[in-house]
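Below is one structure, written out as structure tokens, with a few remarks after it.
Removed: one protein chain of the complex. Kept in place: all other protein chains.
Letters are used for the chains, namely A and B, taken in the order the chains are written, and counting of residues starts over at 1 for each.
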Amino acid sequence: MLCGGERFDLARTGLARTERLNGWMFIMPALVLLGVFMIYPILWSLWMSFQVGRGMNLSFGGFANILRLTQDPVFQRALSNTFIFLIVQVPIMLVLALIFATMLNDSKLWGRSLFRTAIFLPCVTSLVAYSVLFRSLFLADGFVNDFLLGLHLISEPIPWLADPFWAKIVIIMAITWRWTGYNMIFYLAAMQNIDRSIYESAKIDGVPTWARFWYLTVPMLKPVILFTSVISTIGTLQLFDEVNNIPPNAGGPSDATLTLSLYIYNLSFRFMPSFGYAATVSYVIVILVGILSYFQFMVVRDKRR
Amino acid sequence: MPNKLNGLRTLVGAATLGASVLAMTSALAGEVTVWCWDPNFNGATMLEAAARYAADHPDFTINVVDFAKADVEQKLQAQLASGTTDGLPDIVLIEDYRAQKYLQSFPGSFEPLGGAIDTSKFAPYKVELASLNGQSYSVPFDSGVTGFFYRTDYLADAGYSEADLQDITWDQLIEIGKAVEAKTGHKLLSVDINDSGIIRIMMQSAGTWYFTEDGQVNIEGNAAFKTALGAWQRVLQSDIYKPTSGWTDYTGAFASGEVAGTITGVWITATIKANPELAGKWGVAPIPKIDFEGATHASNLGGSSWYVLASAPQKAEAIDFLKEIWASDVDFYQKILIDQGAFGTLTEARNGPAFQASDAFFSGQPVWQNFTSWLAEIPGVNYGIFTEEADTAVAAQLPVLKDGGDLDEAIKQIDAQVKQQTM
Partner (left out) sequence: MKNPLYLLQRALTYLVLIVASLLSVFPFFWLLVGATNTSADIIKGKADIGGALIDNILTFFERVDVPLVFWNSIYIAVTATFLTLLVSSLAGYAFEIFRSQVRERIFGGMLLMLSIPFAALMIPLFTMMGRLGLINNHLAIILPGIASIFIIFYFRQATKAFPRELRDAARIDGLKEWQIFFYIYLPVMRSTYAAATIIVFMLNWNNYLWPLIVLQTNDKKTLTLVVSSLLSGYYPDFGVIMVATIFATLPILIIFFVLQRRFVEGMLGSIK
């Protein structure tokens, strides 16, 4: 309180103007760079989204691209795949991260930092490295099938990357493998902030572990859970690297792992270039992120205040 | 905006002075830059060509840059679209299926070569693929003439000789496959079940394609296409192949000796020969024929050609180089056939010793002469500009067909998707 009062006094003694100036000075380098390297490309793509035509033979098409969206079965496939990844993978990953974080938050646990490092390790792998890894692990004669066959868990090799259903599963496993530890760190960090005395008194009152987790930990972590789900939502809606690199034919088999971001890439660089239509699809992602994040952010904000 | 950018450019320019000086020195040397995608194959042939040219032109230097094939295509497409010619190479290798797409969507970006190079010296179908409005734009590189590559030992164990594999149909192939598995335990083919390459082979063998000559979608109602897809569905539903996914898995299956063969383009030779312990155990037969009037045993899969960028800084030198080596040097084509298994399309080269020789690796069969005669029989088709889109649509239906899906329904779906994607 005392500090707050002092600051108030300082502000009154005429430093407010310097603050304003400093505010801009500190931000200026970033703003200039963003202006050059973000605003111009964004305006360009916005303008492009109203253009139709092949390659560089473009003409103004008004809302033709939006109309095309509604009739495009491939777009709809990409949209539904993206949502499947979002709905299935994000909760699995976040729940796992939460479970690991809860376990590792126990100061009496032996080997904490060892486990923490191990589980965090996957997210430092380079994309190319991890694509190579997953692609070869899940080959028809690859290690995973050999392992499962050896344990007699399966009787014949699973066609991991050749089958539309299993390919989705591989992608989900790959993303989960890579990003669970990353999210876990956010939870672990937030758990450090929970007042330990609440736990202690709950323990003394005989509240069981699961109830402590459900009624104490989860509500207090809600803001962070929402924060991670916003980040994961953006990440999943932009999902490109994994689906472009892990399946032998990007987005395959039979478009089972085609995502919106990959479709944009195909429209721009693999197919007869339709840069205008590609830009339109990318604004679909922006709108989806906008809507989903808006709700998520609103909840975060309410809980934190 | 331009002014601001110029200001920044000066700033940045000062900061990169060191780097620019380096760049300048390499530019002065008149180096010809080439983009291609396989250092063991097309990259190696380019280096060989450059070495030959440099013998007469001591100032000539070449810079062969290799990226993954998809990466070359992406870089080219992004760069042509950006309108920035900085950093584009002098020569680029483009797969034939994609040639028209680039020529038509980026008009003026490629240099017409018809005037400088006598294209009549090459296989006509290759030249046609890279022609637009009466101009030809490429120096043809390799052919993708197809064959049925098989293990002579496995087939012999099952009671089939070379003669038994001539003039067969796809249904007969299924029977052979069953016999081979029953007698030897090996599957007949390695098949990437999500790849539509075989459909392209079958279509071209019957002289048809996804599109008509004038570029209209030609899928629903195309009897040859239906015959091809139906034949392939029967193969997919038979048990004669090992399903694989992706290149490594696909090639691994026959490189390891697990399966008895594959049906693909002649460029697979290098991959097959990469296992020297299997020398003398391989042979090549013509591909099966689809049951359609006018269908042949000859087709094409892939193949690519060299293009010169209109913006190339070393344009004249690049064209002269292509002309002197790639469009004339018969001996060069013998060398790359032996060293890289690159099956060139310069007609005269066919009379050279390497093309005439029989190949001990392929059980002493005159494989190169066979390929040469099959090459001459390949029906010409116009790949159009949307092959990639159509392939994707076909690939999407292959798992459905494999699971016993209705052929007509699948064709309807493919047709609808292609029409939508190409409007």
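Everything below uses one rule, namely that a residue touches a chain if its C-beta (ideal position, glycine included) is under 8 Å from a C-beta of that chain, and two chains touch if they have at least 3 such contacts.
These numbers come from a predicted model, not from an experiment.
J.: Of A:I84, A:A250 or A:V289, which sits in contact with the chain we cannot see?
T.: A:V289
J.: In the full complex, which bits of subunit A touch the chain not displayed? Write them out.
T.: 3, 6-7, 10, 15, 18-20, 22-23, 25-27, 29-34, 36-38, 40-42, 44-45, 96, 99-100, 103-104, 106, 109, 114-122, 124-130, 132-134, 136-137, 139, 141-143, 145-146, 177, 181, 185-186, 188-190, 192-193, 209, 224, 234, 237-238, 240-241, 260-261, 264-265, 268-269, 275, 278-279, 282, 285-286, 289-290, 293
J.: Tell me, which residues in subunit B touch the chain that this view leaves out?
T.: 2, 5, 8-9, 12-13, 15-16, 19-20, 23, 33, 37-41, 63, 65-71, 74-75, 78-79, 81-87, 89, 247-249, 251-252, 255-256, 267-268, 270-271, 274
The definition used in the following text is that only the chains that are shown with their structure count from here on.
J.: Would you kindly tell me how far, in whole Å, the mean C-alpha position of subunit B lies from that of subunit A?
T.: 38
J.: Would you mind writing out the residues of subunit B in touch with subunit A in their complex?
T.: 1, 4-5, 8, 70, 73-74, 77-78, 80-81, 83, 101, 104-107, 192-195, 242-249, 252, 385-386, 388-389, 392, 395-400, 416-417, 420-423
J.: In the complex formed with subunit B, which residues of subunit A make contact?
T.: Touch residues, subunit A against subunit B: 36, 40, 54-57, 68, 71-74, 135-136, 139-141, 159-164, 247-250, 252-255, 266, 268-273, 275.
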